[in-house]
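What you see is the complex with one protein chain gone and the rest in place.
Letters A, B and C mark the chains in the order given here, with residues in each chain numbered from 1 onward.
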């Protein structure tokens, strides 16, 4: 079973007949290993082959997702940095509450994507285990070297238990979809904000024309269709994960055909997430804040808390400060909006955003995805003797 | 702001009036820091306090879950090792398909829990970020040292963005529940197996009496109530995660009261998972396989694939081997079940289970949970000057 | 078995010892029927008793829901009628699109509730079937008259098949919760509208103070907490239905203990829906539209379509009318908002709302619920010989 050297020397391209990477791998193995190759083929089941395929597709798609999420986060940081002190009222319960800025808003979603990237990293590693050799879930009556086949395909290791290699089908997909749904949550809320604050009553942002549909007769009408679709797609990806999870929950151990129904939502969920992340990046790079509208959102009450705190710092007791502010609230309407925002979020401000930490974190995860992708592409290229074709990669 | 030393010297116990850890922390901060303490209090919102509370509870509960999952996995390994070569037919589509063993079955679920532990590890770290100082989501107009308060409470770091600290509410809970639902999937399938193979037509296992309800008049009837409840609880934890996710998906950025509705499913989901993991461990430690019943599950067909492969290895071509096996199938009924299972799964067998890898992986994760728990307990004890009381811990 | 007369003559009150209606019924039966009574008791299982209990509770709660939904709808009609021609811009994609009115808005939700009432009516009848006598799902070896017991308890009929009487558990609950989730959808969208248009940028409605939380320092801040909670509760009721459905989906025929887990979400879902409907009614009765703010929402573009159509009706060809409107759009800013709305929605307008149809439909459903409730209360009172106590009724 120690013919790794010979395999590495292989020079066979993937032909049309092979249909997919997996069959090419098998053909190469069979051709190179002769009798033993055929035996491996004999003892193998469609089950572990499909399981391997799903993990091959998943790692490629997860790398896509991680790169797309990282790039969107970095775009948000660039956008946010540029508008770090551009006033945008901070809301709770959708009611204006505190001074905030476009930069705070944008970098909040960048950090949210960082969180999502950390979870994607975790499921990438969960997925990075090779089920090959588990056959129909009970292994084969031969001493195959599952560690070697895992390594050849660029996986971190094989499954420790052949039955789990089979049981993990569906379960691993559900875990991945659960994490992608998290990324969609980030997009959904960002989209919701942009839809809301795109109403003419706010008019905070000008969306790129390509992302809106208009009306031939109402020139002021710009329907944020793409954002609405992203919002709805978030519900879809969540449902994709839920259906996979439920199919698995009801199953006993060992393969059941129910698992076939997990494939469509799995592939759809991954595809939708990559596409949504990419489209939102293009949107972020094209969106333009409208300073005048943004400043209009600041009413006197927004400054009340800050003012009270100022008085407290100046020595006035709580109760008194509050009463004072309440009494003089109209006066706060004259507050210099930009000044107040700069005091809070400008250099020397309250450190409300640690830009560097987010950028470093996001960049690290992007590097992880790139590095892993490069490594397993090299492994598979070595195995097949041809440059590894990306599975629907970028 | 460098009064850490003084705080560490504090000797204040948590009194009944404090109600929860968080208020005790605040009281200590206020008492120790005087004016500055009061200012921090002033500038703070119920929002970030609740957010901190949820993360404090979550890390304690996640550590509970990780320890309980690890212990269940280790119990399964002990149980599996003891019955490594006890025949148990391997099924696909619930139909008998291949020789397998009780050991393969039990360790498959141990590896499944290892997967779950890796995900719990990831959400533990996701949760290990401190929202304190984000106030209502837009920070406070003071240069608070959020890094310090995070460290004092035993968190890895504070949120990089104050608005994200608020936006992450619900989202982080959904991620945690999603992972706990994964652990419940493992339990649900294990329970399903035990319910099925507990039917008298199989009678593979004798469940501990405490886990069954009987009937006063039908002594043979042992209803596996606890297993059925665990199976249903898996659906519940999945729904807990789904509802939190959906509440968040529909929200714009910034705090909305909808988030209050995430608390009940969050706490319930964590509590249910810990309890289910613990009860399943007690069950595994009490379950007794019934060798005679287990062997009865092996019909001639179960050995067909192995026999065909044997002939192939002996030099016979595929087609011929298959036809030969098909023709002589009845003869396979005389196969020595134990012998066949030992040949596959005994020492010198096919390495279908890497016991050491699972044990090492699980132990590592258990160590992680213990280490982190010890570390933040110490931090909080230092902060409060009293031994940190476990939040409903073990 | 023809001792109905004697039973009807019974004069036994429900005592504290009985705990629930069901035990009282049983006690009465036993006491009245002597030996035969005891035999019925013997042959019966906890299973069909719980199944009956759930249907007794469900019909009471469904009647509550129907009355509450009808009353909310009628309140919306009163409110809508009063403000039938009060301008409120009609939106698509949240962008102002067409002239509309507060009356159109309110009666839209009234008709939505009418739809919900029709579905509640359907599940009320689905639920109106009596499982008593099915015992553990296979009946009893006696010729019990299930038709009679169904009638005595005020049900339309018994289950036709004893096994289905058992299988329907969970399934019937899921159907009911699915319909209640529909009513919650209506409330959720109405709440979403009120939250959005409660932002100071719109300020369309003044919510009753009791439904908001304020801020001691920001007098202008009115957080619509109740509406946010209703919105989140809609997600919860949907999840309640989903979990019951999933528990049932995974089960084989015949009772399994998993069904116990359907009770909590079932009761919770019904309770939440009744409460939400009632609280929204009180809100609707207290809300006050603000005409000035409402009129401000009308920009020139809102009248564009109407104006173009006017020109077309006047004989101008399509293309020309559109270009004309586009060119003269600013002039439309001077449109008399109230006049335009009255022309559309006033008497002699476009019949955009058929007030009478909604009121008649809703009133019919309310009458159905009342009638049924009165009828089965009478039946049970007759059976027990005491006035039937409402189960948590109004």
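Throughout what follows, contacts are C-beta pairs under 8 Å (C-beta built on N, C-alpha and C of every residue); 3 or more make two chains touch, one makes a residue touch a chain.
Given the structure is predicted, the values throughout are model-derived calculations rather than measurements.
Chemist: Of the residues A:48, A:116, A:201 or A:246, I need the one that contacts the missing chain.
Modeler: Only one listed residue reaches the unshown chain, and that is A:246.
Chemist: Of C:160, C:292 or C:334, which residue touches the hidden chain?
Modeler: C:160
Chemist: Please identify which residue in C:142, C:267 or C:364 touches the non-displayed chain.
Modeler: For the chain that is not drawn, the touching residue is C:142.
Chemist: Any idea which of C:57, C:72 or C:104 touches the chain not displayed?
Modeler: C:104
Chemist: Could you list which residues of subunit C touch the chain missing from the display?
Modeler: Output for subunit C: 38-39, 42-43, 47, 90-94, 97-100, 104-105, 107-112, 114-115, 118-119, 121-123, 125-126, 135-144, 146, 157, 159-164, 167-168, 171-172, 174-175, 178-179, 181-182, 184-186, 188-190, 192-193, 196, 231, 234-235, 238, 241-242, 245-246, 248-257, 305-306, 308-310, 312-313, 318, 343-344, 349-355, 357-358, 361.
Chemist: By the contact definition given up top, give the residues of subunit A that touch the hidden chain.
Modeler: The missing chain touches subunit A at positions 223-225, 228-229, 231-233, 235-236, 238-240, 242-243, 246-247, 250, 256-262, 265.
Chemist: Even though one chain is hidden, which residues of subunit B still touch it in the full complex?
Modeler: 92-97, 195-196, 198-202, 216-225, 228, 246, 249-250, 297, 299-302, 304-305, 308, 322, 325-326, 329
Note that in this section only the chains that are shown with their structure count from here on.
Chemist: Roughly how far apart in rotation are subunit B and subunit C when fitted on CA atoms, stated in degrees to the nearest 5?
Modeler: It works out to 180 degrees.
Chemist: Where the centres are mean C-alpha positions, what is the separation of subunit A from subunit C, in Å?
Modeler: 38
Chemist: Could you give the separation in Å between the centres of subunit B and subunit C, each centre being the mean of its C-alpha atoms?
Modeler: Inter-chain centre distance comes to 38 Å.
Chemist: Which integer distance in Å separates the CA centroid of subunit A from that of subunit B?
Modeler: 24
Chemist: For subunit C, what residues touch not just one other chain but two or more?
Modeler: 223-225, 228, 246, 250
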